[in-house]
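Missing here is one protein chain; the remaining ones are kept as they sit in the complex.
Chains: A and B, in written order; residue numbering restarts at 1 for each.
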Amino acid sequence: MALVASRLALVAVVLAIWQWVPQIPGITRWAPIFDPFFISSPARIAAKFWELATTTGDQGAVLKSGNLFVQLWATLWATLLGFVVGVTSGFLAGLVLSQTRTLADILNPYLVAVNALPRVALVPLIIMIFGTGLGAKVVLAWLIVFFIVFFNTYAGGRALEPSLVDSCRILGASRRQLLRTVVVPHVAGWTFAILPLAMSASIIGVVVGEFVGGAQGLGYIITVALGQLEATDLFVALLTLCVVAVVLIGLATRLEKRLLHWRPEHVGGAGQA
Amino acid sequence: MARVMPRESAVPAARAVVEARDVTRRFAHGAAEPFTALDRVSLEVREGEFLAIVGPSGCGKSTLLHIMAGLKRPDSGAIFVNGVETTGTTPREMGYLFQEDTVLPWYSVERNIALGLHYRGASVPDIRARVEWALEVSGLTEFRRSYPHQLSGGMRRRVALMMTLVVDPKILLMDEPFGALDTHTKTRLHASLLEIWGKTRQTIVFVTHDLMEAITLSDRIIIMSGRPGRVKASYAITIPRPRDVIKVKDSEEYLDDFREIWRILGEEFV
Partner (left out) sequence: MRRHSTLVHAGRLLVLVVLLAAWETLPRVPVLRARTFLDPNFVSLPSLVAARLWQTTFGSKAGYLWVHAGASLGAALVGFVCGAAAGFVMGLALAQSTVARGLLKPFIDAFSAVPPILLVPLITLVFGLGTTSKIATSVYIVFFVVFYNSYKGASALPESMTSSCRLLGGSRWDIMKTVIVPSSAAWAFAAFPTAIGYALIGVVVAEFFGSPTGLGSIIITSMNTGSATDLMVSILALAVMGSGLVGLARLAEQRLLHWRPEYRAA
């Protein structure tokens, strides 16, 4: 009980510092970080949320009333699409490649090379080629998600114990039955284990895409707010984005746990992207 | 005292179900020297007998079992099952219990046990009946819907054992199946195995490095020598059946057999 109280106290202290230290006259000369022009204040952010929730119309510098949901949905939709497409294609590619030895051996050095390239660096290239719409964002999300899912699935497929396969074959399994009852469940297990990370990857792909060249979405709003130095709007959009991210990753984690109920040792720490 | 039998038995034997003739297998392990795992090994397994193969580590007993099951090919020599050559293939009537954990983690105990029956296209009532039997005889009925990760190592081995038994193999090959278990669990599994086998009486070839286990379970023991692997001797166990796996270790026959085989094995340590 004391623990919860002290945590709340800590939050309160931080909020208090954020709100009132900038109001001390002359503080910005000593510590420019405390200029409310740059860091806004909890009161103003709360007021903006209230305003967005209760009013309609066109007030506001960057985030117009009623606009928050539109932007939220733009980001959310691209993230979910990218996630689904990326996971499905990554799973299939990983499954097929892990079972075809020669092809896998041939492609191996190239896969290693591609893995070494941080996909986030490709964002500007994709924006240049595909523009700034939903399509580009999904391509970006797919790029990052696919490789994470593919490599994990592939590793899983290669790690299938030969004794398991032999045992089922001796029990009478045909090739199709082996695929259905042994290979696919085994490989899928590895795919499920990486779902939270894949969701994280999709969010990153979409949002960084919006940072670099967006026309819609929370990332776009954040970038515009940054450019216009509208700190309050930036915080509002960013907080919304953080909530969305945490919720999505949390959902992915729960999905993983349900799908992997037969394997309680889960991959997944405290959400390191 | 002529319990050590020469390879050619003078006593008329039951029909040889499985036969290994002059099986040789070499391994070339990359940088290491190539060595001979099995050197012209010949043996026969008689119908309905429980044959154990013991020997020091690396004497090729697991390799021999793999070759008998058709999982590996010998460099020379052949395997015959019921008089027909089966080198490199696995006959349908053969079952194999691996050393490794081969229970599928994503299926329940029930589903795992029924696996071979599903593969072989058995009818639904048939599957149900056999699975009931398997669950009952192995004491796993209340765990039928559990998943492997919820079971102890010994229970998982039970599931694996029932998976192989439920398809009614005429010949069952077992590769150090209880090696990873503690004595207590092992003993209980021995009791279960002997009880089930007492009723089904299939031919069993059981590879182990545990001499106590071999003597407790088998009718006859093939003793193999170290690298290169050769058949050193064949020893008929005199302990009468049915056997109580705990009391048997106190019997005169057990102690005599143990002493004698240990002496033969001891020659390998020189």
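The definition used in the following text is that a residue touches a chain if its C-beta (ideal position, glycine included) is under 8 Å from a C-beta of that chain, and two chains touch if they have at least 3 such contacts.
Worth saying up front: this structure is predicted, and the values here are computed from it rather than measured.
Enquirer: Please work out which displayed chains the absent chain touches and list them by label.
Expert: A
Enquirer: Among A:Ala16, A:Ala46 or A:Cys242, exactly one should touch the missing chain; which is it?
Expert: That would be A:Cys242, which touches the missing chain.
Enquirer: Could you please point out the chain A residues that touch the chain left off the display?
Expert: 3, 6-7, 10, 33, 38-39, 102-103, 105-107, 109-110, 116-118, 120-125, 127-130, 200, 203-204, 207-208, 211-213, 222-223, 226, 229, 231, 234-235, 238, 241-242, 245-246, 249-250, 269-273
Heads up, the rule we're going with is that only the chains that are shown with their structure count from here on.
Enquirer: State, to the nearest whole Å, the distance from the C-alpha centre of chain A to the C-alpha centre of chain B.
Expert: The mean C-alpha positions of chain A and chain B differ by 52 Å.
Enquirer: Please output the residues of chain A touching chain B within their complex, sorted ascending.
Expert: Counting only chain A, the residues touching chain B are 161, 163-164, 166-174, 177, 181-182, 185-186, 189, 261-264.
Enquirer: Where on chain B does chain A make contact in their complex?
Expert: Chain B residues touching chain A: 69, 71, 90, 92, 94-96, 98-100, 102, 104-107, 115-116, 118-120, 147-149, 163-164, 167.
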